[in-house]
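Take this structure first; my questions come after.
Yeah, one chain of the complex is gone here, protein chain that is, but the others are all in their spots.
Here is chain A:
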Amino acid sequence: MATISTQLRTLLKEPSKEELTRIFFALDGQPAPGEPALGDKVDISAVVSIQGMDDSSYAGRLYIIGPYLTFASLDRKSVRFTLPLCTVRRVERLNSRTGAFALSLLLWHGIKLILQLTSLRPTADAFCARLRDALKIQLQLGNMRSMKTFVKSCYSESLVASASSTVANEREDGSLLSADGQSYLGGLGLKYKFPGDPKKLREASKTKLWAQYLREHGRNLTLLRYPQCTRLVQVGLPNRLRGEIWETLSGSLYLRFNNPGLYERILKENDGKTSTSTEEIEKDLQRSLPEYSAYQSEEGIDTLRRVLTAYSWRNPELGYCQAMNILAAAILIYMSEEQAFWLLEVLCVRLLPGYYSPSMYGTLLDQRVFEALVHRCLPMIHDHFQEVDVQLSVASLPWFLSLFINSMPMIFAFRIVDCFFCMGPKVLFQVGLAILKINGDALLNIQDDGQFINLMREYFASLDQSAHPHSTDSRARAITRFQELLLVAFREFSVITDEMIHNERRRFRGEIIHGIESFSKRAAVRNLKTFRRFKKDQIGLIYDVLFKAICVAPPPPSVNPPVTSGSEHERPETRIDLKTFRVFLSEIATWARDDAIVSNGFQERVDRTIPEHELVDRLFFFWDTSCRGALSFQDLVNGLDGIMFGDLMSSIEWFFTLHDKDKDGYLTRDEVLTVSESLLFIFRYELGDAYLGAVSRFMTNAFEYGDALQQDSEKTAEPEGNQSHNKPYLNLATFRMVVLADELLEEFFEQDLRESFRLQTVEIEDVSHVGQPTGFLGLGGLLSTIVTEDNKKIFNRFTDEIGKTIGKHQVMHRPSIGRMDRKVALEEPKARESLLPPSSSAPRLNVTLPGRSPSPAGSVKEKDQQSLLSAPSPLTPVPASPVVNPLKFAVLERTPFAIDEARDDGETDDDDDISIVGREDDAEVMDEVDAFLEAHDSGLSEADKAIAADLQTATPLR
């Protein structure tokens, strides 16, 4: 009744350094054929400036990643861009008076970018050569042409082209009066209007500011992100531009650009098909933002259905998860189906990894991370919640899962979504912490989950109200609770960085994997129809072996059975095929594995291989009582029960039936031979000749008795065909007699056969420590890489070679029964463990967190969590790492809210009159922008700036 998934172990791998760079530059997927791969990377130190713009010089790092030119300023946030190389029109070497090595790039939208390569000359030359080659490829592929048509689908082109900020064909909120002559893509909002009051949202001013920004800094594919861009995003995107800016900032624009027509193709190819996902989608269509007018119409519902369905086909392993409908419905207000489809991909794969997967591991992990951050930043609230046993996740889970869209009034949620696409997933944590901090006093009074939820609900409903209703300062009064929320989130919790979240995720990864796995173990055990004669802990051991087998030899994916409408479908259930079964059995039956004990003078180790033998296959089909060609957990339990509790007589019968293929109560001559082969297989590594003798005696006796009986029956029955090998030949009674005639065989069936099945604790490698990039780990990492399977093999082979040359190499197979050599010590040599360097089993954290002695992986395993989320964090406070301490002080020292500073910005108070649209209003919007103004460090000294300024006027080199 359950699926057993080992996917987590691969999915929750640590991203490599390369992957992190790609994530940072919002690059996903595979480039089109002919394009260089994203793994193809080269980078260099550089200073970037925009020609003709003061203060536009920033030092940072320039990369060529596949077909993209990307840049990040030194602080990784002030300036960055991801330019598809096909948007570069012309490159020139600049003639600099100061002798700096500089290039000028003319971009498609007319922006001239000056790149000063500040590395050593040979590096710079090499970089230029790479750039030249990469650009040549673009020329050959003819990507410029497709780029030209592609950018026309972006609204920014029309916006910048038109002189005024509002086009004649538009309502105030940006929706269209008529769809005539619309060349760009847009969402349902164009027809059904956008949520919110356009005056209050100051649409006109925002649009004007954006038009100017996009004119100066490029747009869509060529957008250069300068500090101003982030600030404009923080005050809220104008409705009309929102969809495009979302796809540009999130990088889904590049996916759409690289995969033209794919969305339509997926829809067409799967037209009329149904799946579990499409069924689930259908249930939710009518209840996705039903308050928005488009979703009360057939058109809106169809749009939503197509996007969700297409994505479920695009990513069948993920399929569809509730909450995706909310997200899709929300983004479809602002973007077209195709745009929404690609944005959904970026959300599910990169921005919210694992949030919507079948195990929802990403959601669970980030909830755990959020809890840890609350513990650090708001310890009083955390402690109070622990004391009154309130779970943070009951409220915060939907925040993360639906990006606040389900929790707050839409217009506010969209502003958080704006920031989320611009600044990344850390925004969710920052806003979450700010919500808790702002409501801190009230939260310290709550006593249960219910009060917590209600408090949050009231707070969200009051976001449009003044944060300081009783203030005498009208400017302070004008600040809404929502503005306060953003200020607190981005100022007081600016300490929450991507890197911190990354590290926290790594910290809790093992715990979450273990939690999910033990949850599915409990469910699988609970859902067994019967335990047979096993005790619960034995069932657990069987599960563990099964789980390990699935890890080692994954069965074919359990595909959701196609749904025939109306009828009930079976819930997917994990079944293992023969390949996995061999591994499973090898862990339990001593004779189903070849354990070679190798000693070579340096080490003694056990090399285990899994033999293929007819007996194993026979057992597989014997246990497959429902004839599916695959075994479920229950089948395995039933099967093991059949032999592990047997006595002499029942074991003999079991072995007899196992070989009686047609179950007629008789073995044929052939089957008697097979019995002997099976016995010989089981006894293959026993010492001495005793078992060989026993089996040959068995054969002699079996045929002797069999022939005798056959003659008896022949007297009464048909005379012909007694020589046939497929005729019934030996019945159970005779078989028993033959077996009991031999002492050794009697012993075997009385005890040894049963005992050759052993339930033992299996070791499953903890993946959370495997595959970590060495770059982060230093020495410990170097050592741990030795422990990878491949390296172990190499090391083993190496020592074997030496062992052979010095004559110490020895291989001995461990017997399955071992009755003949009980005196020989069978203890497993410790060689395997001794290979592990001491540091690899103890996690790296121990280095920075002294006093936390047990390894997280180990301690987690011991803890039997009742639920994944209910597990409170350890009662003993986590020892503060050096990173955390100053951070905590920083939070404590701050004034409660940063509003005061915003008040000092010195504009006269015409805030109440929001209907004025014009210069003053623009200034006011920018005021709000200034509230977010942070020191942006260009990373340049005065001298550097002079060089950069000089380059602004430099002429191209001949």
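Rule of thumb we're sticking to: a contact is a pair of C-beta atoms (placed from the backbone, for glycine too) under 8 Å apart; a residue touches a chain by one contact, two chains touch by 3 or more; residues count from 1.
The working rule: contacts and distances are computed from a predicted model.
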item	value
UniProt protein name of the chain not shown, from "Trafficking protein particle complex subunit", "Ras-domain-containing protein", "RNA helicase" or "NEDD8-activating enzyme E1 catalytic subunit"	"Ras-domain-containing protein"
Contact residue for the chain not shown (choose from A:I50, A:L83, A:L304 or A:C321)	A:C321
Residue, one of A:S297, A:N406 or A:Q538, that touches the chain absent here	A:N406
Hidden partner chain, touching residue among A:Q447, A:Q760, A:T805 or A:T953	A:Q447
Of A:N527, A:S626 or A:N791, the residue in touch with the unshown chain	A:N527
Listed residues A:A100, A:A310 or A:L364, member touching the removed chain	A:L364
Residues from chain A at the interface with the omitted partner, ascending	1, 280, 283-284, 286-290, 321-323, 325-326, 357-360, 364, 388-389, 391, 393-394, 397-398, 401-402, 406, 442, 444-451, 453-455, 458, 516, 519-520, 522-523, 526-527, 568-569, 571, 866-870
